[in-house]
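Worksheet: one structure, shown below.
One chain of protein is taken out of this complex; the other chains stay put.
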Amino acid sequence: MPGDPVELMISANPKITAADVARLRSFYGLDQPIYERYFNWVSDIAKGELGYSRTYRIPVTEMMGPALTSTFVLSTVSLAFSLLVAIPLGILCALKPNSRVDYVVNLFNFAGISVPSFWLGIVLIIIFAVKLQWLPAGGYQTTGVEYETLMEEILDKAAYLILPVISLSIQSIGRFSRFTRSAMLEAMRNDFIRTARAKGLASNIVIWKHGFRNALIPLITVVALSISSIFSGALITETLFAYPGVGRLIYSSIIGNDFNVAMVSFIISVSMVLLMNLVADLLYGVVDPRVSYN
Amino acid sequence: MKSFKILLVATLVLSFTACTKKSKKREEAPAAQTTEAAPAAATTPKLNNSELKIGIGQEFENFNPLIATMNATTIMSKLAMRDLVTIDADGKWVPQLAKSIPSLENGGAKLVTIGGVKKVEAVWEIIEAAVWGDGKPVICDDFAFAIKVASAATVSIGEKEVFTQVEKVTVDPTNPKKCTFTYDKAKWDFYQLGTFHALPKHLEEKIFNMYGAENGGYEKNSLYVKDPYNVGLYNGPYLIQEIQLGDHVTFVPNPKWYGEKPKIQKIIFKLIPNSGTLEANLSSGTIDMISTLGLALDQALAFEKKVKAENLPYTVLFQPSTVYEHIDLNLDNPALKDVRVRKALSYSINRDELTQSLFEGKQSPALHSVTPKDPWYTDDPTKITIYKYSPRDAERLLDEAGWKRGPDGIRTKGGKKLSFTVMTTAGNKTRELVQVYLQNGWKQVGIEVTAKNEPARVFFGETTKKRLFDSMALFAWVSSPENNPKSTFSSTSIPSAKNGYSGQNQMGWKNKAVDKLLMDLDLEFVHEKRVAIMHQILKHYTEDVPVLPLYYRSDVAVIPTQMKGYRLTGHQFPETNEVEKWTLE
Partner (left out) sequence: MDTLDTHNNKKLAQVSKEPQRLNKAQIAELEKVQSISKIIYNQFKEHKAAVIGAYTILFFVLVALSAPIVEKVMGVNAENQNVFHRYEPPFTTISAGTDTRENEVRKYIEENPESAAIVQAELIKEEFVTVSRPEDALYEWARFEKRKAMAAIRLLSIDQDIKTDLRNVAKKFEIYHLFGTDELGRDVLMRLIYGTQVSMGVGILVALSSALIGLLIGAIAGYYGGFIDTMLMRITDALLSLPTIPVLIVVAAIDLQKVPVLASLLSHGSESILKLIFILCIFSWMPVARLVRGSILTLREREFILASKTLGATDFTIITRHMFPNVIAPLLVSVTLGVGESILFEAALSFLGLGIQPPTPSWGNMLFNAQELIYRAPFLAILPGLLILFVTISFNYVGDGLQDAIDPKTIKR
């Protein structure tokens, strides 16, 4: 990142003198050569000392906790929502391929993949927050409200989640639904489906127990790979909806030159994504007995 | 394999909870919508003194007054912390924690010579009733302690001079609230201690003693960080009840506050970083008003129209501020060395049209660096040179200077095009607008100007600091009234590698007469004479044209129409200095 915290201070205050600058530079250790600074930083990280935020003067870990939770809630709800919408849509299309429904859903899927989520977010804000005033335009809870019951709290926070979740989910819905459709089509072509039908099993059982169970395997891969992109997307969505998650933390710390926070939150979020990828890989083995990790 | 099964179960449980959460939410969504809509319709007329929610567009940091540098923090901290003196909304220095401002006239201050150096001694007395939130009196020791902390090499304080200029604090042995400050220089503006903050010695001293030796140790362990809800840390009309970093801060009245009783029982500052959604938040009742760090001017203008058209219960306030938008010319540029070219540049700026069309007259054109509210201001054409828009004058000057129009309309001399680059901070909408507007005006007189914008960090951290802009840099200076422009005008303040890039004379303006006048200004204790000196400086400034003045920025805020006692100040001492006067009833 260009500029260091001292430069930022100078730009904010014309009265800072050369002596001040030299003093502050040595204070932040900025007068040391770059490799030394890097080495210090890495050894601190290795020791588990994630350092302090320059802006807030509190340990980065304290900031990361709530931010990670918020992002986790947003991403999980969004993932669950996309799956809940996408899987039925995909199956519906797979059962009636090339029907009118299939074409409409397909168009919707393509639109979902192609729409810029931030733009959708803006449009949603215009419609639901400004024109209709049904939903709040941003934030994560009503400020200054003391919740009497847990229910009240969930309700309140849910209202703040609706728009971000929709704008974040739209792309994954498109993706998952297209994928479910093709995976399901493939699964339904298998011989055992025909056998099951011939046996006279109820079509629901055939679809869910025989068809969907098999479509699930490739679907898991796609979902796992999508975690990274949902996480990515959360950054822009969070910025747009003023939702206090890791994404906004990264963005605002870069803009505010709080480089320690930016680095650490970036590292943590990347490791989180990698961890989820690993979990997905392991899951793959669970769902598909043919895969083994011996 | 067993572990996989456990994993599977875990994920199933997880996804199940996620699903139920989701489905719950989906069921309840309509309910949430109605509850949302009801207050949205109801809050606007039903505002009362029980609560005020203020939207703010900038991040805030911790509230240690010595460490905090962000504007958002300054605005909020004035609710909870007060200083010896401040500037009021009319632009005058007034005492806050001090009983009165010492001066040579009222005998509170005197010039002394100590060890052959001329110095100032001033007697300050803190008002009797002034106490910290825990009831302990605010005493001179609190200020002496602040000086001690600020002077420590282990504390990262930005502008140290405010504290170190006070060489010695001698406390009256009979009255801990009365003391004599000895200043290191005999400067007339010794009483301007607006950013000279007190620290509660009775709470913070132990921490400083414990961690003060460690680099950054004090500021990380200060109670302002570790225990920000400790009432003893604050001496203002409000106390901090809750801080959610990156989201909001809640203030409640301070029962021990000694001044006028605050009317509003709860003030919440809510951070809304995306200024585009501020308005939506306002109309949905998430916030009741928008602070000065919120709407851009364009948005405020649009919102004012909407307020008028739809008869909304809001008032949009515009207050001319001391923020001076200008273009620094790099006087080392060969073409800009010619004063005629610089004058031509100034002549071809239609400042009136610019402020009328882009700002609808809500920001005012600038003649020079001193703002109209400043006692040092002048617009007298006999005292300074005024450049009224006149493209023909500009063309005449350029012709004289030997720049002739080429076939493409751009002037050339000796085969070189009259071409400049105007740089500014990328992403600042207003500046980018102004930039494009100016480019157009200059094109009319045959000057080609291209725009090049950089992120603020690069622009301020490198480009302007090291004078790396080849011809023009568009940005603003924030000044306080009666401020000696030494750091921007004096030839000793030209940043270079030699002086470690200190000083803000980024133009490279060298004028011996001005250098001398600037020195005289500091030492002149008579107001009228100071004004005369400043006018001479401005004469040189407008005659040499090292800078193209553009306009003064205005502060913008949106308040509910029923709100009373709210006054924007337009300078760096925010409106929250008078928060106890605000009322909604």
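Lettered A and B in written order, each chain numbered from 1.
The rule we apply is simple: contacts are C-beta pairs under 8 Å (C-beta built on N, C-alpha and C of every residue); 3 or more make two chains touch, one makes a residue touch a chain.
All values derive from a computational prediction rather than experimental measurement.
K.L.:
What are the shown chains in contact with the chain that isn't displayed?
P.N.:
A, B
K.L.:
Which one, A:113, A:154, A:201 or A:216, makes contact with the chain that was left out?
P.N.:
Counting the whole complex, the residue in contact with the absent chain is A:113.
K.L.:
Can you say which of B:164, B:440 or B:499 touches the chain missing from this structure?
P.N.:
Of the listed residues, the one touching the omitted chain is B:440.
K.L.:
May I ask which residue of A:235, A:264 or A:286 touches the chain that does not appear here?
P.N.:
Touching the chain that is not displayed is residue A:235.
K.L.:
In terms of residues, what is the contact footprint of the unshown chain on chain A?
P.N.:
Residues in contact with the chain left out: 1-2, 97-98, 106-107, 110-111, 113-116, 118-120, 122-123, 125-126, 130, 175, 178-179, 181-183, 185-186, 189, 218, 222, 225-226, 228-229, 231-233, 235-236, 239, 247, 250-251, 254, 262, 266, 269-270, 273-274, 277.
K.L.:
Name, in rising order, the residues on chain B that touch the hidden chain in the full complex.
P.N.:
Within chain B, the residues that touch the unshown chain are 274-276, 279-280, 296, 298-299, 302-303, 305-306, 353-354, 357-358, 426-427, 429, 432-433, 436-437, 440-441, 443-444, 450-455, 458.
By definition in this document, only the chains that are shown with their structure count from here on.
K.L.:
Residues of chain A touching chain B in their complex?
P.N.:
Result: residues 1-4, 7-24, 27-28, 52, 55-58, 63, 67, 76-77, 79-81, 84, 122, 125, 129-130, 133-140, 142-144, 154-156, 158-159, 161-162, 239-242, 244, 248-249, 252, 256-257, 279, 282-283, 285-287 of chain A touch chain B.
K.L.:
For the complex, which residues does chain B have touching chain A?
P.N.:
Contacts found on chain B: 4-5, 7-8, 11, 15, 18-19, 21-25, 28-29, 31-33, 35-37, 40-41, 51, 53, 59, 61-62, 64, 67, 69-70, 153-154, 156, 158-161, 215-216, 219-220, 222, 225, 244-248, 250, 266, 268, 270-274, 276-277, 279-281, 283-284, 286-287, 455-462, 464-465, 477-479, 487-488, 499-504.
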